[in-house]
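Apart from one protein chain that is not included, each protein chain of the complex appears where it belongs.
Showing chain A:
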Amino acid sequence: MAEGENEVRWDGLCSRDSTTRETALENIRQIILRKTECLRPPYRPSDGLSNAVSLDGLNKLLAHLLMLSKRCPFEDVREKSEFILKSVQELGIRIPRPLGHGPSRFIPEKEILQVGSEDAQMHTLFADSFAALGRLDNITLVMVFHPQYLESFLKTQHYLLQMDGPLPLHYRHYIGIMAAARHQCSYLVNLHVNDFLHVGGDPKWLNGLENAPQKLQNLGELNKVLAHRPWLITKEHIEGLLKAEEHSWSLAELVHAVVLLTHYHSLASFTFGCGISPEIHCDGGHTFRPPSVSNYCFCDITNGNHSVDEMQVNSAGNVSVSDSFFEVEALMEKMRQLQECRDEEEASQEEMASRFEIEKRESMFVFSSDDEEATPARDVSRHFEDTSYGYKDFSRHGMHVPTFRVQDYCWEDHGYSLVNRLYPDVGQLIDEKFHIAYNLTYNTMAMHKDVDTSMLRRAIWNYIHCMFGIRYDDYDYGEINQLLDRSFKVYIKTVVCTPEKVTKRMYDSFWRQFKHSEKVHVNLLLIEARMQAELLYALRAITRYMT
C-alpha cells in the first residue's frame, strides 16, 4: 500500500500543460518528503536493510530530479525540481550532482545549447522528445546543432521503437541493446535497459543473450556480422533466420530487426564519435560525493582526459591557430582546384578503378596508434557473444570481397522499395533521413561563408562506403585523398568501424579550426553513411533470398 502511494509518476511532467506539471511535481515533492521522513534519525539499526533499500530508492528519485532540473525543456519543472533538491539537502540528506562536462565529453558545455535558451523550433523538438521519452537525452542535446536533421531522426526513432511494427516493444529495445552492446556502448545499453524494463521486458534476458528467446539468439550472428563485416552477409544468413522452425522470423520482422540493428550500430558510432556523456540519472552520470573529494569522474579517467587535460588541449589549439588556419585554407584551395581542373585532367579508366582499390586498401591501414581499451561502465559484454569478432579489414586478411557496386543495388531504387514493402512507412522515414543528412549544408566552412561543401560531403560519404567496399562508378576516388587528411581519416575510420576506441585526442586532432557543430555534422554524415552501407548489404542479402 505504502509502496503504491510512494510510486512516483513522472509522466505528468511530460504534459504541455503547466498546471498538470505543477500538480505532478507537487506530488513528487510530497513523496520525496515522505521518503526522507523515514530516513531521518533517530536511526534504528534494526531497519538497516530496509533503510538501505529505501535510501537506494530515494537516491534514484533524486538523480531523476537532478536530471529534470538540468534537462527538462520546461522551465517551471527545472526550477521546481531544483527547489525540491535544495529542500532535501536542507534536511541533511546528500543530494547528487552531475558529473562530467555536459552532454558531451568532447564538446565544451558552453558550446552546446543550454536547455532553456533554445528557439521556438528547437523547443518544440525538445518538448516532443521529452513527451515521448520522458527525458531529453544527451544525444538529442548534441544533435540539436542540426535541428532539421534532429527532427527527422527523432521521428524515425520514435516510429521504430514505439509505433506500429511487426516486433513487440520489448523485442525492439532488446535488439537495440544487442546492437549497442556490439560496440560496447554502455550509454545506449543503459538507456535501453531502462526502456526495456519499462515496457515490460523480462529482466532475466538482461543477464545475457543466452537467456533471451532462441529467436533473438538467432539474431546474434546477423548482429555480429552486420556490425563488423557487413559484406559477409549472404542469403544463407537470411535463410537461417527465416527458416528456423518455431523460432523463425518473418520477413517483416526481420526487416524491422535489421533496421533497428543498423540504427543502433550507427547510433553507437555517434555516441562515441561525439563523446556523449552518461545520462545524468543513469549510472556514471551523477555522484553523491561532495565535490571536494575528487575533481574528475570515472569516465574521464578511463579516457585519459579530465578537465586539466582538456585545458591543455585547448591551449595547444590556441598555439596552433595559424597552423590550422592554413589547414582550412588549403582544404578550400584543393576543393577549388578539383572543381576547376576536373574537366581538363582526365584520368584513365584503369586509373579510376585502381584509385578505388587504393583507397579501399589504404583505409585498412588507417588506424589510430593509441589502442586504449575503454572500460565499459556497465558490464555490456554479456549482451553479446564472441567478443573477439571485430571489424576486420578485408584485403589485409587475405579475403577478397567483390566490390559492391552501388549502380547495381542502391538505396533509392532497391533498398527503399524492399523496406517499404515489408515495413511500410519506415522506408520513407529512413529515406528522408538519408536525404537530409546527405544534403544538409549551411554553406560554411570554419570561418568561411558561402562555400559549396557538396564535394567535401560527398567525399566523406563515399569514403565511408569505400571502407565497406561499396563503390560508386561515377566517383573519382582520388578526390578523397585530396580532401581528407590523415587525422581525419583516422577519426572517420575509428568512429565507423571501432567506435569504442575513439578518444578525445582523435576528435580534437582533425579539422582543428572547424566549429563543433561542423564536427557533429561530420558525425551525422558518418552515421547515416554507415547505416546505409549496412542496410545495403543486409537488404541485398534479403533480396537475393527472395529471388
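Just so we're on the same page, a residue touches a chain if its C-beta (ideal position, glycine included) is under 8 Å from a C-beta of that chain, and two chains touch if they have at least 3 such contacts; residues count from 1.
The rule is simple: contacts and distances are computed from a predicted model.
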Per UniProt, the name of the complex member that is left out, chosen from "NADH-ubiquinone oxidoreductase chain 4", "GATOR2 complex protein WDR24", "Auxin-responsive protein" or "Trafficking protein particle complex subunit 8-like": "GATOR2 complex protein WDR24"
Contacting the left-out chain in the complete assembly, out of A:33, A:91, A:244 or A:546: A:546
Chain not shown: contacting residue from A:86, A:198, A:336 or A:405: A:405
Touching the absent chain when the full complex is considered, from A:37, A:119 or A:164: A:164
Chain not shown: contacting residue from A:59, A:417 or A:444: A:417
Absent-chain interface as seen on chain A, which is shown: 12, 15-17, 19-20, 23, 131, 164, 168-169, 246, 342-343, 346, 349-350, 352-353, 405, 407-408, 412-414, 416-418, 421, 428, 431, 472-474, 543, 546-547
